[in-house]
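Here the complex is missing one protein chain, while the rest keep their positions.
Entry: chain A
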Amino acid sequence: MVRAADLGRTRGRDARLQRTLITPEGVALDVQVASASARAGALLIDLAALFGMYIAFILALVLTVWMFERANLPSIPDSIGGFLVVLFIIGTFLARNAYFLYFELGQRAATWGKRALGIRVAVRDGGRLTAEAVIARNLLRDIELFLPVMFMTSSGIQGSLSEFAAWAGLFWVGSFALFPLLNKDRLRCGDLIAGTWVVQAPKAQLAGLVATGVPENDLIAALPSDRYRFTEAELAVYGEYELQTLEQVLRTANAESMQAVAATICGKIGWTRPIGDERAFLEAYYTQLRARLERGMRFGRRRADKNS
């Protein structure tokens, strides 16, 4: 059963991931925690982006060396060669840390992967997202993911990876990877430390008025504008849930479903069906029902649905 207080708030989402965030002004806002699959997808995109940049970086280095040799310049002094290798090692370390820091400190608080999936980082208690929090959550990423993976690949290449170490590494990564699934807010260990969480970035367009009262064609325009007048008893059969379902139908403006809904309403209140004029009929019913329910609201009476 839908509670009246829940009506008019965001509907049609996974209720288990729905949270309320209180702004410093004291207004409750609905936020949706990002699902585990969205988090995993965002991470994969970020890893792909990092890997791509890494490859580009290596290619640039190799190309520089090759150009040097091609141009028949005197062979690169060892000091410069060493400098390039230093650049490479420090670049690798900074790249994976700076990538996440730079993007999550931006206005959208989201890396490319998070942007692509429409999610962002936010602070759990509703305060300001600080640089310290972003650093904390990303330092832990190194432990959760990069260190064990790098350890395993490097010792795997050297051939010194024992079976036990491989399993231990897998267990390590696996337990951190599954951590978000074990708590209701889908928190990574880094989120726990930093006091952050990852939520859906909101996005909605302002749709037009539901019932504009603009006639569909000249034929209908010729009809008297007050041809549909409903009595209190005829309006009293429905509540807020039905009103908002009707709103959906009117916004979608599918002719077939409008006919079906008009037929249902007519059957319920004992009218004959307005063949060919369903939209005007539904708009009139919607407007009058909403006026009635909103009048009730102003007096503190709410009606969740037809059964209440």
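One rule holds in what follows: a residue touches a chain if its C-beta (ideal position, glycine included) is under 8 Å from a C-beta of that chain, and two chains touch if they have at least 3 such contacts; residues count from 1.
Keep this in mind: contacts and distances are computed from a predicted model.
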TODO: Among "Carbohydrate ABC transporter permease", "Branched-chain amino acid transport system ATP-binding protein", "Stage II sporulation protein M" or "Electron transfer flavoprotein alpha subunit apoprotein", go ahead and choose the protein name stored in UniProt for the chain not displayed.
DONE: "Stage II sporulation protein M"
TODO: Among A:A49, A:A136 or A:I220, choose the residue that contacts the chain missing from this document, as touch is defined above.
DONE: A:A136
Open item on the list: With the missing chain put back, one of A:A15, A:L182 or A:L206 would touch it. Which one?
Closed with: A:L206
Open item on the list: Take the complete complex as the reference. Which residues in chain A touch the chain that isn't displayed?
Closed with: 7-11, 21, 23-25, 27, 29-31, 78-79, 82-83, 85-86, 89-90, 92-93, 101-102, 105-109, 120, 122, 124-136, 139-140, 142-143, 147, 189, 192-196, 201-207, 209-211, 213, 240, 243-244, 247-248, 251, 287, 290-291, 293-294, 297-298
